[in-house]
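Only one protein chain is missing; all other protein chains are in place.
Now for chain A:
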Amino acid sequence: MAELNTTAHVSGYVLASLMFHHFNRNSDVEGFLVGGIKTVAKNSITDSQMDGVQVEYTIDIQKHIPCSTVHSFYNYVEINKEVLKKLLSCHKEQNVIGWYRQRRNTEQVMTFRERLIHQNLQKCLSNQELVFLLMTSSAITESSSTHSLEYAMYKLQGSCFHKVPVLVTNLGIVDQQDYHASSIACSSVGYTRVVKKLRSKYFNTDGSLKEVCRINEMSSALQEELKETCGKVEESERSLEKLLDEVNKLRKTVKEKKKLCMQTLEEKKCKKPKTDENVLLCQALQKLFPETKTLQTQTISLEGAPLPAYTCSADHGIDISEVLPLLLADKEENCESDTERQLEQSGSETEEDLLDPLKIQMASSHSPTF
């Protein structure tokens, strides 16, 4: 009977890089995991069974592809295949082994949306072994002196998500055997003769070991390679830094200019056309009909009746006798006019009583009603 053990391996460099990417964003981050899958079957013979098979299924995460923004490759839960294709264009589909999400101050549990996205991604990438890495971070003390970063890997098996243990590969995993500081005591003549005969295959004339020299060469060459690649990274980081600075300044300038344009547009919209008062007419009406407030108002009610309460009583400084002499001359002639007397009479009627006749007159008004 085969026993299946699944583990995920990730190097400290990849894990730290994931954390670094999240620290530089103030929102959740997402991306894809690239790597490979290794399956090793081991036969084990025990007292209880002759044909025990242990299958070691190792998911090896070698790098991550961060998405520039969150929700970039899906619309709610539907995968945007074009965006996905563009994101993964530099990698073979079979090397994409999973995706990841990093969140702050949330539980280490897959959300319903994440589950659906995962299922849809599996169909899109035709990979039933797709994994999901969830990383969550939070402060665990009130003073924010201590923080925790949790990580767990999920895999869909049937209709349920199961957790896969994640192993961070490091130097300490491999057994570091100790050096021996004392000699092996052996007085055999034959033993000494064989060792002496083959000694030159292992030792240089100066007593150093040939394999030690070879491995030192390998190690130095690797360090040179590291130094050179580090130089390339340093150069590209500085270029990126300079460009980011320029783009951030441009973004800020464009944003400010857009804000200014919007403000100017708003101001223009808000400015209502000022209804200039016809001051000449107002002054003339004040002069001709001083007691008739209904003629001195520009404001009418919803029913269309003039409102005396909004009378303009301001002196506009216009001398009507000079500007409209004929108008005043006409008034003097008709100073006993019936119309003015009727309007002058003030009784005990209320404003509404006075306005009622006007309302009846305006009953046939064509003003829209709501």
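In the analysis below, contacts are C-beta pairs under 8 Å (C-beta built on N, C-alpha and C of every residue); 3 or more make two chains touch, one makes a residue touch a chain; residues count from 1.
Keep this in mind: contacts and distances are computed from a predicted model.
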| item | value |
| --- | --- |
| Undisplayed chain, where the name is taken from the UniProt record, one of "Palmitoyltransferase", "Protein SIEL isoform X1", "Lys-63-specific deubiquitinase BRCC36" or "Sodium/potassium-transporting ATPase subunit alpha" | "Lys-63-specific deubiquitinase BRCC36" |
| Residue in contact with the excluded chain [from A:L4, A:V53 or A:L226] | A:L226 |
| Residue among A:L4, A:A41 or A:L149 touching the omitted chain | A:L149 |
| Contact residue for the chain not shown (choose from A:G158, A:G172 or A:G317) | A:G172 |
| Options A:L4, A:V55 or A:V195, residue touching the unrepresented chain | A:V195 |
| Contact set of chain A toward the excluded chain (per top definition) | 11-17, 19-20, 23-26, 62-63, 66, 68, 90, 108, 140-141, 143-153, 163-166, 168-174, 176-184, 186, 195, 199, 202-203, 208-209, 211-212, 215-216, 218-219, 222-223, 225-227, 229-230, 232-234, 236-241, 243-244, 246-247, 250-251, 253-254, 257-258, 261 |
